[in-house]
Each structure stands twice: as structure tokens, then as C-alpha cells.
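Below is one structure, written out as C-alpha cells; comments come after it.
Removed: one protein chain of the complex. Kept in place: all other protein chains.
Order of writing sets the chain letters: A, B and C. Residues in each chain are counted from 1.
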Amino acid sequence: MPVAEVARRMLDTYPREFSLDRDLLVRCIEACSDCAESCTQCADDCLGEEMVQDLTTCIRLCLDCSDVCTTTGRVVSRRTGFDPAVTAAVLTACIAACGRCAAECEIHAAHGMEHCRVCATECRSCEQACQDLLAAI
Amino acid sequence: MPVAEVARRMLDTYPREFSLDRDLLVRCIEACSDCAESCTQCADDCLGEEMVQDLTTCIRLCLDCSDVCTTTGRVVSRRTGFDPAVTAAVLTACIAACGRCAAECEIHAAHGMEHCRVCATECRSCEQACQDLLAAI
Amino acid sequence: MPVAEVARRMLDTYPREFSLDRDLLVRCIEACSDCAESCTQCADDCLGEEMVQDLTTCIRLCLDCSDVCTTTGRVVSRRTGFDPAVTAAVLTACIAACGRCAAECEIHAAHGMEHCRVCATECRSCEQACQDLLAAI
Partner (left out) sequence: MPVAEVARRMLDTYPREFSLDRDLLVRCIEACSDCAESCTQCADDCLGEEMVQDLTTCIRLCLDCSDVCTTTGRVVSRRTGFDPAVTAAVLTACIAACGRCAAECEIHAAHGMEHCRVCATECRSCEQACQDLLAAI
């Protein structure tokens, strides 16, 4: 089942009210999940390339981005005791990590690295989803 | 985009051969992602219930299961330097965590906890996806 | 062995030069490790209290803080392909999470919750260590 559907079903059963826009929240959870996965795999794909020496910055930024997206997805998924300032700071960090990782992947995508092209798209989607949720807090 | 589609596109661009069945692998990655999300939310939903005192074992098992699923999804996503013994041990731990969390959630689902019902289903799906991948290693 | 000693030994064997102050970096890594641990345990200690109903905001903030500290410790530990903007954004998120979790724990510490008192101290230490490293970037 898509993570978005899991997230939506779980939010529908949440026992309290919550004020955040449900669609923006589901979109952000899904984007964080997608981007964490694409970054984990892109780092590993880079390790599998013959020219791994040229991809070390990309690997590092993918590892950072995967960690930050995983944490962001968890923080935004929690509704009880919601804190706007912490959530905003974490979304801001995720926007930075996704934007920087996307920019690096786009360089390698332009030189024919297909996994970097797919990963850059996921990073840009996650950057946007975090910006949209941040604007709604 | 569903995580399964992200995982599939990234696997399609992997620069080396790999021997694991692609469909089982994608299914396991998606199930780990889904189950990590449902467990993070179920723990939080339980915290939001008036009868949280009766749900502390469920919260704890959901926290464990979310952590184990996140780690398992990462380990199976990495193809370079694949190690069957480590992967098998991690899948075995995930099967244990999912099975135990499902059993606990099923108890509360039978008493009308809807988030536990949804979460139990995801835990059982992930338990099965990990068993299927483990059988193929 | 203390994590600080492990971090120092590993930094001493790093094959390239790096510009960040080594003592501030080791201190931040140790503080993130300590705070992740105290928050994981404080959330669990709160779950073990009879009055868990009054501690749900504390549990949630501890879970967030543990996740953010774990990710921050990983990001600052990586030297290859270092990116100041991503690191600064992650440290800023960690300062927010630690400060908010400390403030909540301090309320419960004032009412005799000993685990909240210990945890608040670790959160304040980590908040400070992240501020010091951020100032040095």
C-alpha cells in the first residue's frame, strides 16, 4: 500500500482534533519517506559505480538527506503534544538537506547518472512538500 | 509517488547486477516503510487516547517496531557489498518485532481501537514481506 | 569507552584535513549521543509512571528530541563533502528540539520527576554544545 494511504488511514483514526491541513501533512510524510528511500539507494548506487571517487560528496549528502528525511517524517507524523517551533525548525533543516542534495545529484544527472536523476526529483519533491507544510504552520 | 515506485526506479538504475528477486525486494522495502509509518503514528495515537495507561506496552512495541522496520528497510535497500548473513539476521529481527507488535495491536483492535487495527494489518504485511524475502536469500 | 574518546580516535585517523574545531566537534557528538539516550529513556520512564496521562507532551518531545539528536550526531560526524549550510540548519533544529524538550522536562522535574531532571540537564548540555559548534561554522 502507498505510504500516503497508510498515513491517511492512521490520521483518520487519531483520537483528538488537530489543526494542520491533512493533505499537506500526508503529502509531507509521503515525500519524506520517498526521499529517504531514494537517498539511501542513491548513496549505495554511487558506491557501486566505477567512478565512486568522483561521487563522494554526493554519497555524503545522500546519507545526510536520508537521515534528515527519516527524522522529519517521524516528527511531522506525531500529533500529540505538537510543537510548532520544533516542527518548523526540523522542516527548515529538511528543506536545506533536500535542496543541497538535489543540487549535487543534478550535476551528476547531467553527466548521465540515472540514479542521481531519479534521486534529484525526489529531493526536489520533498523540498517542496516541506516548504508547503512549513507555510501552513 | 508510492515508495514502491521510487524503490523500483532506483533499483532499475543500479550500476551492477544483483541476484535477489526484484519484486520481493521492492515489496519488502515498501512494507518496511509502511510499517515504520503506521507504528510511529499508532504510538502517537495511543498517547492521544484517554486510556493511555492501558496502552503503554502497545506504545513501546510500536516504537521498537518502527525503529527495526526503518533499519531493515535501509539494510535491504543497499546492494553494494551485500551480506546474506547480516541481511538474514536483520530480517529475522524485523519478523519478530512485527509479529509481536501485531499481536499486541490486535488485542486493542478487538476492543475498538481503530488505529491499532490499521497498524496490526501493516505489521502482518511487513512480517510476511520479510519472511518472503528471507526465504529467497 | 566514552563516546567522546571513540569520536576523538576516529577523527585522529581521518585521512584528510578538516577545518572545524576538533574539541567543539567531539563535544557536540558526545552531547548528541548522551541526549539521544536520555530522551529515549525519559520517554520510556514516563510510560512507566502511573500518571502517564500527564506526561504525554513530555513523551512526544523526548521522542522528537531523540530522533533529532541521533540525526544531528550523524551529520556532524561526517567530514567528507562537508556542507556548512546543511550542518547549520540541522544544528539549529537540534537546538530547538533540545531547548523545547528541556523546558518541558524542567516542569516535571520541579514536581519530583527525577528522570525528567536528569534528561533536562542532558538537553541543556546538548543545546549548548550545538550552539557552540554552530557559532564556529
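Just so we're on the same page, a contact is a pair of C-beta atoms (placed from the backbone, for glycine too) under 8 Å apart; a residue touches a chain by one contact, two chains touch by 3 or more.
It should be emphasised that the depicted structure is a prediction, and the values quoted were computed from it without experimental measurement.
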{"item": "Option from B:Val6, B:Leu24 or B:Leu61 whose C-beta touches the chain left out", "value": "B:Leu61"}
{"item": "For chain A, the residues touching the chain missing from this view", "value": "43-44, 47-48, 50, 52-53, 56, 59-60, 63"}
{"item": "Hidden partner chain, residues of chain B it touches", "value": "56-61, 63-64, 67-68, 70-71, 74-75, 78, 80-83, 85-86, 88-90, 92-93, 95-97, 100"}
{"item": "Interface with the undisplayed chain - residues on chain C", "value": "1-4, 6-7, 9-16, 29-30, 33-34, 37-38, 40-42, 44-45, 47-50, 66, 70, 73-74, 77-81, 114-115, 117-119, 122, 125"}
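Assume only the chains that are shown with their structure count from here on.
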{"item": "Copies chain A and chain B touch via same or different residues, half shared test", "value": "same"}
{"item": "Angular offset of chain A relative to chain C [C-alpha, multiple of 5 degrees]", "value": "180"}
{"item": "Computed distance of Cα centres, chain B from chain A, in Å", "value": "19"}
{"item": "Touching two or more other chains - residues of chain B", "value": "44, 47-48, 50"}
